[in-house]
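Input: a single structure, listed below in structure tokens.
The complex appears here without one of its protein chains, the remainder shown in place.
Each chain carries a letter (A and B) given by its place in the written order, and its residues are counted from 1.
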Amino acid sequence: MDALKHAIDLLSAPTISFTLITVLFPFVFPPGDWFEKIHRKLGFWRIWTKPGLYISLVLITLFFIMGYYDPNFNITLTKPDNFPIILLVYSVVICTWLSMYKAYENDKRMDRGEKPAEYNDPDDKVLVWPDLVYIEFIALIIFMVFLIVWSVLVAAPLEEPANPAATPNPSKAPWYFLGLQEMLVYYDPWLAGVIFPGLIIVGLMAIPYITTSSDNLSGFYSFKERRVGIFLFMYGFLILWIFLIFIGTFFRGPNWNFFGPFEYWDPHKLVPLTNVNLSEYFWVKWIKTGLPSNILLRESIGFISVIIYLGVLPVLLAKYVLNDFLKKVGPVKFSFFVFFGLSMLSLPLKMYLRWMFNLKYIIAIPEWFFNI
Amino acid sequence: MSEEKFIPEASVGTPQGKGSGSTMERRSFFKWLSIGWLAFTAATGAFFTVLIRFLFPNVLFEPPQSFKIGYPEEFEIGKVDIRFKKKYNVWIVRNEEGMYALSTVCTHLGCTPNWLDTERKFKCPCHGSGFRATGMNFEGPAPRPLERFAIHLADDGQVIVDKNKNFKFEKGEWGRSESFLKV
Partner (left out) sequence: MSKKKSKQTLIERMGNSQIWKSIIRSGIPRTRRQRMHAILGSVFLHLHPARLPKHAVKIGYTWCMGGLSFFLFVVLTITGIMLMFYYRPTVEYAYTDIIDLGEQVPLGIMRELHRWGAHAMVLTVWLHMLRVFMTGSYKPPREFNWGVGVLLMTITLFLSFTGYLLPWDQLAIWAVTVGTNMARATPFLGNEGPGAAMLAIGDINLVHAGSDVRFALLGGRFVGEATLLRFYVLHCIGVPFIAMIFMAVHFWRIRKDGGISGPL
């Protein structure tokens, strides 16, 4: 048991777990033919069958039961405000599974030349009264009962009265913002707290306008029809949002250090966090001249990298990788797509730069509060 | 029944005197139209400006920003004094040459770091930024050192900290005489 717990602790370190999930992800939601082939070969498609769901649920439940009986994990697990996260894990797993299960069923039907399961004869409609009204009524009652039981069983948390002088350790944002707080480890507040949330909102709103019109089919579950879209959306939603919330809730302890789920939250855990800016790497470590005093010269390498990333890379992509897509949607949609895509990608990118090279900032101009 | 409908003269306008007369009218119409729109835009803009200004009150009911903290001899050399953290949000640090007042607001996201005496550093509980006793940041996400406040001696020999003035290292302000009290 202890060996298993230890193994889980090691595996859940963000460096490992994040890498693992990211590498496996395209094989679980295959965005292309090659991935699809491996997806079939490795049997990952079984996740989206009924046994797949049962096994996932059993595994998750076992994990939580193990946590419940572990003295360390128990503390975080049974915090009343963390209960929604447990609910979140179950409901996201079930809902993702349900949509993929239905999508695969529909894909099979359409391969056979049939219409998707949602299809009905347009003349064969049901009456809203009673058919829909009753379903809503029942859903409402069940949900209300659930909410009342939850409220009776779990008291709403109330900690000590506010004290502006004593910051609790760790201090966490509400759970639905923990994804953003996790981002704050890697990016400065003006990016992680203002620009990126803004881009998430605008990017989500832009989705219907930058998808190709040829997959203009809506109103039924399907994977094949829109596999690239689902792959990208799910990576953002499941990994960069839900998974980061999970990490932030259960794995971030005192001083925002990382702790495995079964690890004791030691407030004195020492983690060397000596991060280095790109400019220091270049001027001090590499060409050994010391930092130039002119700010723009000092950070020129950083500016060049950012310009390459956001300016040159899209052109290269348009020429060599995504030229079919560009032809299909035209330059305007393409530019927006690539911009939002690269912005999304910049989070995992910076995470890895931090983990591998202890890179603090690509552009570091604290004088102007301009750090990237 | 008469076939003809009565058409009031005013609704048709004057057919005679076209040419220069009607263009004049058109021109003056546009003039008034643009003046009207300009006035409307200006009024709307002014209204929203006032709305935004409304969010910033003229008087703030916050604790005093300038206060006495005692005599210099009361502070031990080499120690970080945390007595004023709760009430005034400052740490007083005394070294051989003198003393300075550090803001307790982490430069990352404004949490309050804790002074860890054994490790001789300020450690922020929110995202793990670390600062030396001087206020210099050396680990974690904090982008810049802690700020210092103006500090000087009052006539009665007590030390006064004035939080109205702060000094930022990255702007080279720590060298100013007000930021450091020589004792």
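Heads up, the rule we're going with is that a contact is a pair of C-beta atoms (placed from the backbone, for glycine too) under 8 Å apart; a residue touches a chain by one contact, two chains touch by 3 or more.
This one's a predicted model, so the numbers in the text were calculated from it and none came from an experiment.
The undisplayed chain touches these shown chains across the complete complex, A, B. The chain not shown here is touched by just one of A:188, A:263, A:280 or A:299, and that residue is A:188. Residue A:226 is the one among A:39, A:226 or A:269 that touches the chain not shown. Within the whole complex, the absent chain has one touching residue among A:95, A:145 or A:271, and that is A:95.
On the side of chain A, the interface with the absent chain consists of residues 81, 84, 87-88, 91-92, 95-96, 98-100, 102-103, 115-120, 122, 124-133, 135-136, 139-140, 143-144, 147-148, 150-152, 154-164, 166-168, 171-177, 181, 184, 188-190, 192-195, 201, 204-205, 207-209, 211, 213, 215-222, 225-226, 230, 233, 237, 368-370, using the contact rule stated above. Panel shows chain B; residues 52, 55-57, 60-62, 109-111, 126 of it touch the chain omitted from the view.
Just so we're on the same page, only the chains that are shown with their structure count from here on.
Taking each chain's centre as the mean of its C-alpha atoms, chain A lies 34 Å from chain B.
Across the complex, chain B is touched by residues 163-171, 181, 184-185, 188-189, 193, 254-257, 271-275, 361, 364, 366-367, 369, 371 of chain A. Those residues of chain B that touch chain A in the shared complex are 85-87, 89, 104, 108-109, 111-114, 123-128, 130, 138-141, 143-144, 170-171.
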